[in-house]
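For reference, the structure discussed in these notes is given below.
Heads up, one of the protein chains got dropped from this complex, but the rest are sitting where they should.
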Amino acid sequence: MKKLLVITGFVVFGVIIQFLIWNGIINNYYAQVFTLMSIFIILATSLNLINGITGQFSLGHAGFAAVGGYFSAIVTTRLDLGLSDFTTFLLALLVGGLVAAFAGFLIGLPTLRLRGDYLAIATLGFGEIIRVLFLNWKYVGAASGMWGIPGYTNFLWAYLVAVVTVLFIVNFMHTSHGRACLSIREDEIAAETMGINTTKYKVIAFTFGAFFAGVAGGIFAHLIRLLHPQSFTFMFSVEILLMVVLGGLGSITGSIAAAILLTTLTEALRQFSELRMVIYALMLIGIMIFRPQGLLGTKELSADSMVKWWAWIKKLLGRTKRVGEQVDNTKDS
Amino acid sequence: MELILQQLINGISLGSVYALIALGYTMVYGIIKLINFAHGEIFMLGALAGFFAITVLGLPFFLALVLAMAVCATLGVVMERIAYKPLRNAHRIAALMTAVGLSLFYQSFTIYTVGATPKAFPRIPVQTWEIFGVAISNRQLIILVTAISLMVLLQFIVHKTKMGKAMRAVSFDRDAARSMGISVDKTISFTFAIGSSLAAAAGVLFGMYYGTVHPMMGLLPGLKAFVAAVLGGIGIIPGAMLGGMILGLAEAGVSALGFSTFRDAVAFAILIIILIVRPSGLLGKNVREKV
Partner (left out) sequence: MTILKTVNLCKKFGGLNAVSDFEITINDGELVGLIGPNGAGKTTVFNMLTGVYEPTSGDILFEDKSIVGKKPYNITQLGMARTFQNIRLFKDLKVIDNVKIAYHQNVIYSVAAGVLQTAKYKKEEEEIAQKAIDLLKIFNLEDKKDEYAKNLPYGEQRRLEITRALATKPKLLLLDEPAAGMNPQETHQLMEMIRWIKEKFSLTVLLIEHDMSLVMNVCERIYVLDYGRIIAHGTPNEIKNNPKVIEAYLGEEVC
């Protein structure tokens, strides 16, 4: 019951924010930022399902977002279904997600038998192939991009989808199937010998990750109302990866926190967008060298861990206070 | 017949460029079992260095080539010391992510400092000769001669010098090499230096041939060269050369058959096939994880 309360709380929170947006109390700029945060939460947590929870290093997440974006846009712009806006959008997102999931399944089957480094390159390669395919596909505008996508996305849509995504992944991790994925991350050979069909679960994680990335792509497409293959490059995949690594591979709350943090940083550095990528690159390198477990490691932000963080901060402050006192004492005498 | 020979020439020229880049991947993988993700960017930086050497410093082509190689060799050594050495004993994924970060860093830093717009690489005026009905340009000749000379030089270094022996020893068994008195750190640095200089050479040749350089130019050739290295057998030097040539010929063939829009897809198709059918590559041996 506590869980239901928490979920309802989150939903209500989202509705309130949307209400404030509608009334102009929160202006459109912030509305857009919050919407982007939600989209990146979906992208980061879905990538975490593949990289952090199942331990498969995928670098092609942008490709799945692209598939979802384009196919959902096809539903809303190229097909005349005569349904209400709401239904059309919902359908579009589902289609985007499912096609992306299918792509994930097709790509996953051959590549998931590869070891870490090879898998990374293979997924990167596929991400690039997808991008090049869209670049050459006249139906969706090829290099000129796809214009005039209806602006169905608002904060509430993005936020609620984010809530659903997080809920799905959290629940998944508490099932035996989720544990199977975790065991693959921990020790694939041991997992196999404990009766886990590792290939099956890697593909499952990959497919679900791709699904949510596709939905996120669809939401993104209907926010910026224009799709271009250039939006889904390797750099985009790395941005999402950075969020996952920063938050901690395997920590869902970490991914959420990092997504919010980095979206904020992106906005703050809006004018210096080129410098921003340099900073992100340095962050990624720095994290891997100095704190590879990111902010939260594989753990989640919980009441326990917050208490521990607070105790650590207090200790740090206490130490500096004592040093300060010592300095004062020496000054007097 | 002439068409085939023509495509052979085109393919081998392109293949030589891929081979030079692939050699860097394969040598680094052989010695520290890491896919140097940032290697494609070294190729790009080499091209850029060559560009600046010619346009700003006014150097002739071959001096520019040498300078670019030297610059990237240094960069390779520095990069290894700063970013890869601390992670030598860490999880493989950590090193790979650092490499990804480095790759992004090179791309974004170059865009930030030099700008994203492509620059025109000063080119030697084209001269074509006809031999047996096949056209070969001076540019292709330069590529072929330079690439083959470098590869011969590499084989000499690897098989006839002390450093080359050290490289082979460290690839085989790092700890045994160390207890034989080989400086593992120096050997690894040397490997990065050579690999990076070859990629730089490839970059300059590429710029000279195609006429443009830009910060993102390393991504696709880098990926393709990686495929070439895997095709030949990652960690095996002749494999990289073989893989590069095969890839170059395959791409030339596909272009000739009229599917030039799918040229880039050839590399990925080869990657998929190789990884499914024979992941250790054409010249590779199957090495199992110790359980």
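Per-chain numbering from 1; labels A and B assigned in written order.
Everything below uses one rule, namely that a residue touches a chain if its C-beta (ideal position, glycine included) is under 8 Å from a C-beta of that chain, and two chains touch if they have at least 3 such contacts.
None of these values were measured; they are calculated from a predicted model.
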{"item": "Identified contact with the non-displayed chain, of A:8, A:27, A:193 or A:273", "value": "A:193"}
{"item": "Residue among A:183, A:231 or A:253 that touches the chain left out of view", "value": "A:183"}
{"item": "On chain A, residues whose C-beta touches the chain left out of the figure", "value": "168, 171-172, 174-180, 182-183, 186-187, 189-198, 204, 250, 298"}
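Rule of thumb we're sticking to: only the chains that are shown with their structure count from here on.
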{"item": "Rounded Å distance, chain A centre to chain B centre (Cα mean)", "value": "33"}
{"item": "Touching residues (chain side chain B, partner chain A) in the complex", "value": "34-35, 37, 83, 86-87, 90-98, 100-102, 104-105, 107-109, 111-112, 116, 219-220, 223, 226-227, 230, 261, 264-265, 267-268, 271-272, 275-276, 279, 289, 291"}
{"item": "Complex interface listing, chain A residues touching chain B", "value": "57, 59, 110-111, 114, 116-118, 120-122, 124-126, 128-129, 132, 136, 189, 234-235, 238, 241, 245, 274-275, 277-278, 280-285, 288-289, 292"}
